[in-house]
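Other chains dropped; remaining ones untouched in position.
Per-chain residue numbering starts at 1, and chain names A and B are given in the order in which the chains are listed.
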Amino acid sequence: MTTYAYFGPAGTFTEAATRSLPLGADDELVPLATVPHALAAVREGRADRAVVPIENSVEGGVPATLDDLASGTPLVILREVLVNVRFALLVRPGTTLADVRRIGTHPHGEAQCRRWLAEHVPQAAYVATSSTAAAAAALAAGTATYDAAISAPIAAQTYGLETLAEGVGDNPDGVTRFVLVSRPVPPPLPTGADRTTLVLSMRHDHPGALLQILDELAVRGVNLSRIESRPTGERLGDYLFSVDCDGHVDDANVGEALMGLRRVCADVRYLGSYPKAGQVPADRERAVADARFRDSAAWLARIRESGTA
Amino acid sequence: MTTYAYFGPAGTFTEAATRSLPLGADDELVPLATVPHALAAVREGRADRAVVPIENSVEGGVPATLDDLASGTPLVILREVLVNVRFALLVRPGTTLADVRRIGTHPHGEAQCRRWLAEHVPQAAYVATSSTAAAAAALAAGTATYDAAISAPIAAQTYGLETLAEGVGDNPDGVTRFVLVSRPVPPPLPTGADRTTLVLSMRHDHPGALLQILDELAVRGVNLSRIESRPTGERLGDYLFSVDCDGHVDDANVGEALMGLRRVCADVRYLGSYPKAGQVPADRERAVADARFRDSAAWLARIRESGTA
């Protein structure tokens, strides 16, 4: 039995992401109020795994997740899941679109559906709620001051509401990347299409540090697929960098690059190597790159031993 | 008479930032509901200037501002203002701390004050509002379902409330950087301690692009003080980079670096050169750097003309 803490409440895209995992019949899903709560549950042993959003194709990195993973007791990412972000307009059974006068949702949900709402429900006013699922929950409970909720589609089942409209949202291609987080364990086996997530802290007052970091990766042929600066919270202009690299910690080139980063950064936090969602493994390419590194290591060993290759 | 649109409502830190500018007696301040609304007012000529938050020492870059400035009709930043982010706990006259059962604020405000609230008002439940000022406004109007609001200190005057506690917040050193935005105009004169803000778009599938960008800056001795990737909204992994450089577009080294970026990037959007808030101008250093560039240009001109320097 595995316990999954997820960034709740129930009825959110995060729950949808969690349910897309290969769950066992006995597995337990526990919605927690915030990303830090979900991650703390894993850190403290109250849950085995956490599922939290890390990056959104419209909003960018999710600060709460990036910042929480970057500090505190180490955690690692085991897996990533992509979910299309299309909302649903939910109502209590019997309500029609014409009846909708006020719509409840989280400010972010409102921001992502503004054009859709202006076009399809122009008469409706907006009421802020603490989450998109909370909007659905209060509506179902009869405590809401509004008569429709903008929520994740999954909230309809969770709270017994009716779906008045699907595919709600201004950006039809919005995707959110969620990660499955665990206490440190050895990484899953390399697949040839892996991602490695890191948090890099610079030494203070080191203007060329970012260039140096990118060079450590480039020299080893490691591609950087995401980089985000995050404030350290100490003062404006102090940053951590949250980065994703292509490749696996067990790959020779990624390993050598990590050692290089370790030497030039004030701190390197390893957040896991895991298969890229939706990518065909490229075993051959990985094998070729690894072979080049193995070949050069064997060549060096021969020279060190005998003075010639 | 100048009209300032700012990210409202009234009674926020953005209003405080706006009021810290050297305003004229006739100047008009217009709160608008969102950052995009405030910037649109300038773009469309309904306002002369907009004041919006761009970066926070705890949360990082403000996505709404970064993304809105990065697209649409060009705008430029004329000036920056730093504001300490310390909240106030506001109540209607007569309410004491012991009376407070429910506290209204924006989810972000709640996030930034969570530890403070747990310590000082442990009995109070949290009610989400659409902004920290909206919390104060509803409280003042008597329509709130809570009896205290977490808002910017300025909201007390704006809405006629009493300040029960000042300096509220979990991060006493939190600072937000606001920018004063205009339709394109020539930049203010260089001061020797300037900042230049840019948005850089990469060509697709160009893994070393970021390294190349940093190299264009480094070769000209231009320091990068902030870099943030922002999704283009098209697909996960497509990024723009929002960057701040030290220096002014009229500086020789910054100018040459900008031309280099223009050649290697798919697009470079210039968002203004303006004095760094809270920094002593370093005219001499700037003069020295400019002199080195002028000297090398004169040297090249002599060679081209006469074959010798």
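Following the convention adopted for this analysis, a residue touches a chain if its C-beta (ideal position, glycine included) is under 8 Å from a C-beta of that chain, and two chains touch if they have at least 3 such contacts.
This structure is a prediction, so every number in the text was calculated from the model and none was measured.
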| item | value |
| --- | --- |
| Complete complex - number of sequence copies, 2 represented | 4 |
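In the analysis below, only the chains that are shown with their structure count from here on.
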| item | value |
| --- | --- |
| Whole-Å gap separating chain A and chain B, where each centre is the average of the chain's CA atoms | 26 |
| Residue numbers on chain A that touch chain B, as the complex places them | 34, 55-61, 63-64, 82, 106-107, 111, 126, 128-130, 134, 171, 173, 175, 177, 207-208, 210-211, 214-215, 218, 223-231, 233-237, 239 |
